[in-house]
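The complex is shown incomplete by one protein chain, all other protein chains being positioned as in the whole.
Chains: A, B and C, in written order; residue numbering restarts at 1 for each.
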Amino acid sequence: MSIVQNKKELSNWYLPGILGGLFITGKHLITNLLNPKKMPTLNYPEEKFEYSPRFKGNHVLTVKKDGSLRCTACMLCATNCPAECITIKASEHDDPTVEKFPISYEIDILRCVFCGFCEEACPVDAIRMGPEWQTPGVNGSEFHYGIDRLAYRPALKGGIQSVLDDEERHKAGI
Amino acid sequence: METKLLSEFYHIDEYRGLAGYKAKGGYDVLAKALKMAPQAIIDEVKASGLRGRGGAGFSTGTKWSFLPKNNEPRYLLCNADEGEPGTFKDRMMMERAPHQLIEGMIISAFAIGSKKSYIYVRGEYFYAIGVLRKALEEAYAAGLLGKNILGSGFDHDMDVYSGAGAYICGEETGMISSLEGLKGQPKLKPPFPAVQGYLRKPTIVNNVETLAAVIPIIRDGAAAYKKFGTEKSTGTKFFSLSGNVNKPGNYEVPLGYSLKDMIFKLGGGLKPGRKLKAVIPGGSSAPVLTAEEAERATLDYECMAQMGTMLGSGAIIVIDDANCMVDCLGNLTHFYHHESCGQCTPCREGTGWLDKIVHSILSGKGRLADIDLLVKVADNMKGRTICALSDAAALPVLSFVQKFRPEFEYFVREGRSQVTGKTKEAVHGEMHH
Amino acid sequence: MAKCTINGKEVEVKDGTTIIQAMSGEKQDWQHGKVAHYCWHPGLSVAGVCRLCMVEIEGNPRVQIACNTVVTEGMKINNTSEKVKDAAKWGLDFHLINHPLDCPICDQAGECGLQDQYMEFGKYTPEMSEKKVKKHKVVDLGPTVVLDSERCILCSRCVRFTEEVSKTNELGIFNRGDHSEIGTHAGMELNNKYSLNTVDICPVGALTSKDFRFKQRVWYLKDAETVCNGCSTGCNVKVYFNKEGMFRVKPVFNKDVNSYWMCDDGRDIYKFVNKESRLLKAKKKTTGGNWEEMFPGAAAKELSSTVKAAGDGLALVVTGQYTNEEYEALFTNLKTKKVFHWVNSPEKHNDFDGLLIRGDKNPNTKGLQAVMQKHGITPGNWADLVAGLQSGNIKTLIVAAPEIAAVYPDIKHRVSEFEKAHNLVWLSSTKSVEVDLLTGNIWQIPMKSFVEKDGTFVNHGGLAQKFKKATTVVSEALNLGEAALLMSGAQIMVKPETSPFVETARPADRVTLENRKKNEFVFKRGTL
Partner (left out) sequence: MIKVTENQQSAQFQLSAEGTAKVKSELTRYEDKMSAIIPALYIAQNENRGYISESVIKHLSQIMDIPESRINEVFKFYTMFNQKPVGRYHVQVCGTLSCHINGAPDLIDHLCKELKVKKDQITEDGKYTVSRVECLGSCGTAPMMQVNEVYYENLTKESAMNILRGLK
């Protein structure tokens, strides 16, 4: 790796470097003061950065029209997860059209590497990676997100609707 | 002209009873046969070149010679299930001349040394079953059945068994399963019925007409019988003419008779203003012939095979130009979808698939790729199952699509029939029961 | 013997074997080439309905099914030709056109015949775009099995099983064509002693076991072969387990013991191995005191003094549930003449239901009798034990208790008799409610279950069957031999094996704040 050496005599002096730096900072200070609108920085946390839909943040368990979890506890995400941080406990649903659903669905966020493999593995669009990522926690156990945290946390406003829907699927005969 | 070898006295009502039948020379051939050696009868039938009249056209003599040469009990079964659409000759023979069938069966049973035989009649023929039962009582009373028939020391029992509505029971081993009280599902072959059939005993299954044809062969000898028909397809055969023809019905003609004469002379031609479009020569499972092919076809096993179709049960369905071929194919695929016994996967699922594809075309939602899909599915059903129903379901599809492809493509492009202009609502594909 | 060439290789088979038997070979290892098949099962009759096992035979224009065609001399068979591959591709396609998209919720996923054989022989370009046939889902067939008719490929294995093996004729295929469905006649249940075998032989997820329903995904389970300790037949079985416990038991083929089958009671033996029903710690209780837990090895060592003090006042009660090796060690180390063989329900001892279930519910009765004979011990009858306990000349009683207490109906009555002993040592792998209620000096020492130790069982027919340790559930448990050695005063060090089993509810590695303080990783800065 070749390193560019600035051999000019002037760069050995202390003052010209400092004054140059101060000049640049002053220039930015003036322009921002004159038209604050053009400032690139955001007033966090009031304004939050608009991430692209592909952004891989905290997981979201999608819901059906009637609000129940879309997930069928098929364990494909847990199998595909390299960090093995998803533990699911499946059980029988009393509504005969829904055969299998998760009683407990837990992601240990501390273990999760946010790679999105679970999103890819899911056959029924039940888990997605949402835009938020700044979620603090004090106690280690707070970093175990359960169903209520993953599907119905306040930021999701009642849960994100899944694209797939059972009625259309059954009507199409699949 | 018709040559009434078997059906000479069918027009006489008393011929149905024992007295009327005997008056016309009935049961004399039985007396003659009982004096002959059983092997001589088999050789006579083999020499006559008689081939199965039910649909397969297998040489009857050869089939009889497959029986093991020991005197283990064996059965003779008469296949009167007649489920092939377009065929109604067996019904006429049983209703008009039950004793002819009974006499033919006793001679055949004597030839193969069978002590017990059944006539398996399809359940819908209540009247024919009644006539047969009465004829059997008369025969038992007259000593023609039971112990020591006509003093010849040969005893034989015969019974009628009623089916219950299943096209599959027309298949040899399907009928045997039905007789054994199981679902009428065909059995794995080998072992073939001649080696191990009904109740795992050697069994011979022949069609009504085949067994009746034994009588003229024994009465006049094989040479006289060979005078009728062509060199390889000897003798006469009943042809059931139906469809858009003025005089539908059963006609007994020598094999090799021209199909054109059958339709326009005996059949009385088409309705005025209609032109011939297609002919199904051998029952619904025989590939269809276009009008030109039908003009030059002759009704015998060789010519039919040469034109890529089958003589089958001899049921000629005439279709004129007022019918839409796609609609006719939909009718046939629904028939096979309803009648598949569901044992083998290619046929159980394939018939359903073909039916749904044709009906999606009929309802105007077909795609061009569907036509090639029909050919691919039908090709991959043929020859892959225990019995020939999947071939019977595939052959109409292949022949209809190959010979009337423009009509299918028109239906797909326009969404309605080229002939009738109608489309069928999609509900038809669902099965009712 | 008929000689034929399969895929170019010369093979010699007995007369009358079909091509599929020739290709699968004795041990089902398919070394002559894998044949796709569903309805053929070596233990059942040939149905020939799935039409997948197509092979090409020289001189025969059409492909033939391998399961029904008998090998004749000089027959040349190949199943690698394009025609056969195409036949298998389309055969599988026909199976799948009406098959529901249930893999996410189907228990059979991971070991499903359709999944595996489609990956191997499939076409990968499905062309079915019509409506699928809708049938009954989640049908309750009986106490043990759930049916899903849409997944069923109608291979009729289960119908043939209820006809030929269990001979109970509950199942049938009703209706016709592609509306046919497996089922029982209204109201009748699939409720015989071998009903769960239908779940094993069902190649797809149509028949699933109620007991295993949704418990675990099969690719999370490890399996190990062992011998069932449910009764004296000694069926070869495979147990399926992982970190959270043992989930199910399936039979393994053994020509002369259980062929391909296994009874339903045998499938519950995993319940006596899981932690919920196991004795985890040794327990000691002196008269008037209550139970105090202790380390099993220490308890056994401490007992060596009482055993030496008892001298010939020592009595042994043994049951047929342990292995030959353990009996050997027991009788060589604890020298005593007073040995009693506790037999459960002797009157039902030589019942036999004609297939696999035997009245003698102990896996190793014959082995115990052989070892006792070798050591010249004749088991005393029960009255002497009771008399000895009353008269007090039996001071210390060591009981090698049964693993599966349920098969010992007289346990409450017997345990009340043991209570009279001055010192009672109860060696058992499972918790025992009756013993917990006793008073007096009682020791309970946890034993290893049959899955956690190597050993040999001798079944009713005298066939000795060796089996290996599958896994460890209770790490501190001893086996009978170790306990006997320790109690007889030998100075051996029993090292507990590491047990992968954890409490089911607790996630494996929860990081709590207390852990973080102890965990030095957090405070030492890592070097890049």
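As a working rule, a contact is a pair of C-beta atoms (placed from the backbone, for glycine too) under 8 Å apart; a residue touches a chain by one contact, two chains touch by 3 or more.
If you're wondering where the values come from, they're calculated on a predicted model, not measured in any experiment.
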| item | value |
| --- | --- |
| Sole contact to the chain not displayed, among B:L5, B:A139 or B:L179 | B:L179 |
| Options B:R74, B:H99, B:R122 or B:H359, residue touching the unrepresented chain | B:R122 |
| Residue among B:S284, B:S399 or B:S417 touching the omitted chain | B:S284 |
| Residue among B:M1, B:A23, B:A141 or B:A164 that touches the chain left out of view | B:A164 |
| Residue touching the undisplayed chain, where the options are B:S114, B:S240 or B:S417 | B:S240 |
| Absent chain, residues of chain B that touch it | 82-88, 90-91, 116, 122-127, 159, 161-167, 178-184, 198-199, 240-244, 248-250, 280, 284, 315, 317, 319, 323, 327-328, 331-332, 335, 338-339, 341, 432-433 |
| Contact set of chain C toward the excluded chain (per top definition) | 136-141, 146, 169-176, 183-188 |
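Just so we're on the same page, only the chains that are shown with their structure count from here on.
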| item | value |
| --- | --- |
| Category of the chain touch graph - line, ring, star, complete, other | line |
| Pair of chains ranked first by number of touching C-beta pairs | B-C |
| Label of the chain whose CA centroid is most distant from the centroid of chain B | A |
| Central chain (distance from its CA mean to the mean of all protein CA atoms) | C |
| Whole-Å separation of chain centres (CA-atom averages), chain A against chain B | 71 |
| Separation of chain B from chain C, taking each centre as the mean of its C-alpha atoms, in whole Å | 56 |
| Length of the line joining the C-alpha centres of chain A and chain C, rounded to whole Å | 45 |
| Sequence positions of chain A contacting 2 or more other chains | none |
| Sequence positions of chain B contacting 2 or more other chains | none |
| Interface residues, chain C side, partner chain A - complex | 100-105, 109, 130-132, 134, 137-138, 213-214, 217, 219-220, 507, 510-513, 515-516 |
| Chain B residues touching chain C - in the complex, by the definition given at the top | 166, 183, 188, 190, 337-346, 348-353, 356-357, 360, 373, 376, 380, 383-386, 429, 431 |
| Chain B-touching residues of chain C, taken from the complex the two chains share | 46, 48-52, 54, 62-63, 68, 70, 86-87, 90-91, 93-95, 97-98, 127-128, 130-131, 133, 153-154, 173, 175-180 |
